[in-house]
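Okay, here's the structure, questions in a sec.
Left out: one protein chain. Kept in place: all the others.
In order of appearance the chains are A and B, and numbering begins at 1 in each one.
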Amino acid sequence: MFYRLSGQFRTSYYEDNRLIGEKLERTVFIATMLVASIAIPLVASPYLLSAVLIPFLIFSLAALGLNILTGFAGQVSFGSAAFMAIGAFASFNLLLRVPAIPSLLAFLLGGMCASAIGVLFGLPSLRIRGFYLAASTLATQFFIVWCLSKVGWFTNYAASGVITVQHVAPLGFALDNHVSKYLFVLVVVTTLTVVASNLMRSNIGRSWMSIRDMDVAAEVIGINPLYAKLTAFAVSAFYCGIAGALYSYAYVSTVEPDGFSLDLSFKILFMIIIGGLGSILGSFIGAAFIVLLPIWLNVFFSAMEHFSGLKAPSGITSNVELIIFGGIIIVFLVVEPHGLARLWQRAKEKLQIWPLSH
Amino acid sequence: MAFFVEVLVGGLLAGVMYGLVALGFVLIYKASGVFNFAQGAMVFLGALTATGLEQQGVPLWLAIAMTAIFTVVLAILIERLILKPLLAQPPISLFMATLGLAFVIEGLAQAVWGNNARALDLGIPDVPLEWLLDSTGVGVSTFDLVASIIALALIGVLSAFFSLTKTGRALRAVADDTKAALSVGIPLERVLIIVWSAAGLVALVAGLLWGARNGVQYSLTLVALKAFPVLIIGGFSSIPGAFAGGLIIGASEKLADVYIGPMIGGGIESWFPYVLALLFLLVRPEGLFGDRIIRRV
């Protein structure tokens, strides 16, 4: 009833190319941003900020990075955690070794390091595809984590391999409490999301999708697969790298290379499968889901214990989490291969014609 | 020299085991055209179930038999709940579904049997063969030798089964062209169930052998990841290829770890096979024994 497209006319291609086309959606977006940037910092508890919202935003960014590569450009990767590690450790070393480097620049360069290595490890994608490529990204994952933990220089010769990141103040904005960390992450993630949306409505986004959908036809219309694939690897690794830097500087503050394990890569992959491959919104929905699920499960199990008086076996939450993750992935692939984002899209279409059915 | 041989033989024996794990992948790849990521979880589940039952007081042979039956039931469930509904989807979807399956199986296995590592004793002594040690100075464990013989026998039996029997021919037809196979009346469901059961049984044997060697624990699932490079080198669709790939990975991994490892900090086993496979891919993308694919438009 309220969600109507009629009466909104677009009179130029500029208008039709806008990021958010419909008026109502624009309003909702602005309202969300206002709530996220003003209301939440005022009222949210430190727990909500540090254990839910900050990781949600950071994982959304990593998921968006992987989605660019896998969902949009069609190259499956198991190496996203490794690129996060590069972003984290490159930023750490830049801040450590380059005197007076602005922290924002260090993060940016950290992302670019990830980008450069992403291009390097993306080279095999020019010859191999599908499972074979997925297998080769395992090499990336294992090699980079090994390299970061074996070469002492990267961790500044920390005996345990664990580093404690420096206190930073990007643009004079000290990341020393939950609210400032949250706001910084929010700004970075929002900016990069807008950038990703821009890329997707541009020629490069179309090139990625055409390589994904039909690579021979893409070449026939003049798309350079080398350029398309390597830019996808570069941009994707950049996003993951920035996510890694945020992960260590605004979320956990002590990191070790082994923290960026294959399991984390899988988690990010699951976010985009559940949220929706090839959907920017889906990256956020998937990340929210995967961040919230363990929290809900814990609440659920402790409530069960409280009411039934029975003690759940130790470690049961993590196992139930595994089963639910896996189960949901299968259900999604069978029932809705395009993920939660597509469900939302459908609901939207229904809403636009409500209360009629067609 | 004796040391080199010892390392090499150790690597080759480990390689036979890799080959055995990879064999499970090949079977499923041939039937479903997908890299079954859950194979590692199946290895883990098989070993854990058999060990768990045994520790409940069930005799070992019965525990293994019960696990085998359970494996077949699992294969039927997988066919019904996952493979059938996903038949029309692109292979990459099926691949991701097996990723989900891996998580479900791992979660279930640990929810039922607990998260602790367990010891498994198959009754084969893990001591060097004395006559070999005395005569040549090369130490080879009896257990490794017996395990390799079991693995080799299994590889032999399965290749014979799938190349000589009617089911084997049906499998090859399905692998070639699922739709065409269906249209000439090949019972796809039955072929899929047989193949997944066979893969499950291979996983069980692999799990028992690996588990007896290193303990039944979560890291068994990682053994399966090693199958990736093994299959890349051997080719996804070839049983002898899986075997050869296993040997190459096993031997080169051990040799690299002993001879190159110390120079660059050790622990290179974690990535060496993958990088080797990657280099291999760049030279020969279809693997040693895989089919060369002509891309048609």
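One rule holds in what follows: a residue touches a chain if its C-beta (ideal position, glycine included) is under 8 Å from a C-beta of that chain, and two chains touch if they have at least 3 such contacts.
In this text, contacts and distances are computed from a predicted model.
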Checklist entry - Absent chain per UniProt: "RNA polymerase sigma-70 factor (Sigma-E family)", "Serine protease", "ABC transporter domain-containing protein" or "2Fe-2S ferredoxin"? => result "ABC transporter domain-containing protein"
Next on the checklist: Which candidate, A:Thr70, A:Ser149 or A:Ser210, sits in contact with the chain we can't see?
Outcome noted: A:Ser210
Item to check | Residue among A:Ala36, A:Leu123 or A:Val195 that touches the chain left out of view | outcome: A:Val195
Checklist outcome for this item: Where subunit A meets the chain that is not shown, the residues are 12-14, 16-17, 19, 195, 198-199, 201-207, 209-210, 212-214, 216-224, 231, 278
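FYI, only the chains that are shown with their structure count from here on.
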Checklist outcome for this item: Distance in whole angstrom between the CA centres of subunit A and subunit B is 33
Item to check | Footprint of subunit B on subunit A - complex, ascending | outcome: 76, 124, 127-128, 130-132, 134-136, 138-139, 142-143, 145-146, 150-151, 216, 262, 266, 269-270, 273, 313-316, 319-330, 333-334, 337
Checklist outcome for this item: Within the complex, subunit A is touched by subunit B residues 34-35, 81-82, 85-86, 89, 91-97, 99-108, 110-111, 114-115, 225, 228-229, 231-232, 236, 264-268, 270-271, 274-275, 277-278, 281-282, 285, 295, 297
